[in-house]
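Removed: one protein chain of the complex. Kept in place: all other protein chains.
The block that comes next holds chain A.
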């Protein structure tokens, strides 16, 4: 029995069971294991009497080793509980660990250890006190509740900070075990007081525990000015993990005025020098949050955080680098131009993991500008011939994306792509063809450069139907006058129709052939005939058969009509591609990116999806952010001549308003939360952000849609700012506006008589509207009328297009609103009406704040 157990165990602990398995039949193996556990049991019993500390430690180590290997040693529970009586700290820790692991399997026996644990909680050694308390709280047994409270309370006032910080965390454990007990025990107030604790670790844990306990009900801790200033004043004392907790709070705080805002930023600035990426990203989040109130500041913020981010990227391990790259990508979209000159930092290194390479390639495509495009495309072209097919594919795609974005580079890029067609590597050619097809759709005028080179490729992409189909499509689409070889490119394919296996290729062949037929009838006629004959007899694909038949009947019925149908499509298509390139897809992405920015430094940025799509509801944290910060409101009201001091009060009141009261006051359609963190769907029903302290449970608020609550109009005036949440960064092109304006029905038309006409032209009005998220597309003064075209986008994607006419003579303002619905919405028309009203209300508010009405 006195064999050197540790040695044999430590050198091959994992192979132990495996060896047995190989040598012996399974049944025997189970016996052996049982045997060994029994042996340990015996040992523990004897040793408890023997009191040889060294051997005792060895045996207990062996128990833990078995536990680590996944062998069930819960049978030893009784003996282990007895072993807790020791002065050996290491043994104590091991026994505690054992208890925490098996307590829920043996709840009755676990009660046996309560006495000892409780006694240890008042031991002389603070270390033992702390460890015992941690173990006691970690047993996760409801039956333990009554024994936890007293030691926990004592721990909070313990003289050792180690015990205090463990105690604070213990409250959170208690909370998860029995939320009601923890709530009723007044711990929340105690914790708020403990934020003053001299030890930073204790403070950190207080913030953690308060944050989590209040997350479900109130969206986290209540943040106010004294708290923030207290914490920021002690910033230097905290370690990196403490800093993140403080930063998380700052990211929810709205400074009272601009001066305070700058003070906070200056205090946080040194934090950017820490080498912890998590901390730096949290700081950036704070900066971005603070800068929302002062739009001019935003570019400076991006400039300031650029160098620290790049350093972290260069110094960290690849996993962290991946994380930073994802955030960089989000910022690059938000702040075009800022990172452009650092493109060399994003050059791919030969030995990097692929996930880092992919990110770098994607970002390179976004930051290329007129000056750097040459370098970047040359570099991406290097990667295009990489052995890793995905790297190669992405690089080619990236080069294509640059061409879409920078028309001036399209020619150069097309040339480069044409060069790729000669490279004899499997992955390159098909991808290049796909990208070329998209570039030609965007810049049809470039066809002359590309088409002649296609000829040689047709045969070489046999094994890649998608690329072959793209080639065929290009031939059909652009193979008119300036590409005489067109028909002869298709001919071999038509003649070997039987050997084509892909329906996709067959379909595009049909379409291309008939298009070319109308452009070059003499050459195509016989070919088309053969093709239609073959395709109408094709039994492998119903789709191909049907389309061939359709074309055939079209041609038989009326050749001219067929031409109009087939080629007419072409005109529309060209138009659409140009438009698509400029706005439609980009608009959806912008909305999404805005949403994600609200969740900066979380998983949402990594996945490019709002958290509502992947975090289960019970774990979601209630958002508590606003875009219309009290401070911003303050600026506006201040502008209009109100007393600025009110702002602070307003802010304080806000945080105390009960949810119900506020909710009634606001258009339920338009919650004030900037709140891109809002989970979809529930957005329409949650109350405004201001009710930090009394936000009802999400489930409940979902069940009670506010539109069923009658809306007392009186409270509407109490709440001085409309809470329509419009997206700040949204931009619309004039063409888009025109297009949509022509397309959309009028939602509302509204007249109001102004007291006075705007004195300084329209600039004050425009600025005020802009600060509420309504942007001006164009405005002007005609002889008898002021005219404004405005637009805005709701955070759910809904578009508002507004035309305002102010007649100089009658001082009558006429407002016309059109609403473009986004796909994300599922409400009926009445949602539209309500949001229309919200917009009108917002504008009237602006007017009255400027004393115009």
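FYI, a residue touches a chain if its C-beta (ideal position, glycine included) is under 8 Å from a C-beta of that chain, and two chains touch if they have at least 3 such contacts; residues count from 1.
The rule is short, and it goes like this: contacts and distances are computed from a predicted model.
You can't see one chain of this complex, but its UniProt record names it "MHD domain-containing protein", from the set "Probable GTP-binding protein ypt5", "MHD domain-containing protein", "Vacuolar protein-sorting-associated protein 25" or "Integrator complex subunit 5". Among A:107, A:278 or A:529, only A:278 touches the chain left out of the display.
Listed residues A:315, A:419, A:484 or A:780: the one in touch with the omitted chain is A:315. Screening A:116, A:468, A:601 or A:835 against the full complex identifies A:601 as the residue touching the chain left out.
Interface residues of chain A facing the missing partner chain: 10-11, 13-14, 53-54, 61, 64-65, 68, 70, 87-90, 93-94, 97, 101, 124-128, 134, 138, 140, 160-162, 165-166, 169, 172-173, 176, 199-201, 205, 208, 212, 236-237, 239-241, 244, 248, 269-271, 273-279, 281-282, 307-308, 310-311, 314-320, 322-324, 327, 342, 344-345, 347, 349-351, 354-355, 379, 382, 385-388, 390, 424-425, 599, 601-607, 611, 614-616, 619-621.
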